[in-house]
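A single protein chain has been omitted from the complex, and every remaining protein chain is retained in its original position.
Coming up: chain A.
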Amino acid sequence: MEHGAVTADFLGLTFNLSNVLMITVSSVIVFLIAVLATRTLSMRPGGMQNFLEWVVDFVKGIINSTMDWHTGGRFLALGLTLIMYIFVANMLGLPFAVVVDHNLWWKSPTADPTITLTLAVMVVALSHYYGVRMKGVKEYGAEFFKPMKFLFPLKIIEEFANTLTLGLRLYGNIFAGEMLLGLLVGLTKMGIFAGALGIFPLIVWQGFSVFVGAIQAFIFTMLTMVYLAHKVSHDH
C-alpha cells in the first residue's frame, strides 16, 4: 500500500505534483459549484441557489454559536470557503484513487498533513491577526496572562497545540479513511471469494467516509470560528 509521489523542484521549493493537481482540482470544483449556483440569482431561490443559501445559513449558525454577528459577520466568506473547500477535498479521494507507476496521483488533498497543517496554520495566524487588529496590541497581549499570570506558558503551548490538533485531526481522519479504502480495494482484488467478502465493508466504509468527510469539514470550520472568537471577542 506504499505509494510514492512525484516531486518537482522549482525556485528552490519542493512541489508534490499530486498535491498541486488535487488542490487545483478541489479549488476549481468549489469555484464552479459556487459560481454556477449563483449565476441566476432570484428573490425566489430554487435548486442550487437554495442549496448554497442553506450552506450560508449553516455557516452563519456556526459563527453565531461562537460569537456575536457584529464581530463574526466578516468571517462568513472565510467560513464558507473553508467548509466547501475541505468538504470537496475530502470527497475527492472517495470514489477512486489513481496510481501511476506506484505514484499516487488522485487522492484527497486533505489526506496530506502538509496541506491540512497549512490550512490550520493559516487559520491560527488569521486569528492572531484579527486579535491584534480588533482589540489592539495591548489587549491582545494581555489575553495571554489571563486568568492567571503563571498560565502564560500554557497559553503559548495552547496556540501550538491548537494548530497541530486542528491540522492533524483532519489529516488523520481523511488519510485513515483512504488507507482503509485502499486496503479494502486490495482485498477485492485478491480473488472472487475475497472480493465478495470485501465489497460489503467497502461500500459501508465509503458511506461512512462521506459522513466523516462532512463532519470533518464542519469541525474544521467550527474550530476555526472558535479560535477566531477566542481572539477577537472581549468577553473572555
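We take it that a residue touches a chain if its C-beta (ideal position, glycine included) is under 8 Å from a C-beta of that chain, and two chains touch if they have at least 3 such contacts; residues count from 1.
Throughout what follows, contacts and distances are computed from a predicted model.
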| item | value |
| --- | --- |
| Chain left out of the displayed complex - its UniProt protein name, from "MoaD/ThiS family protein", "ABC transporter permease", "Two-component system OmpR family response regulator" or "ATP synthase subunit b" | "ATP synthase subunit b" |
| Touching residues on chain A - with respect to the absent chain | 2, 4-5, 7-8, 10, 13-16, 18-20, 23-24, 27, 30-31, 34-35, 37-38, 41-43, 45, 49, 52-53, 56, 76-78, 80-81, 85, 109, 111-115, 117-119, 122, 175 |
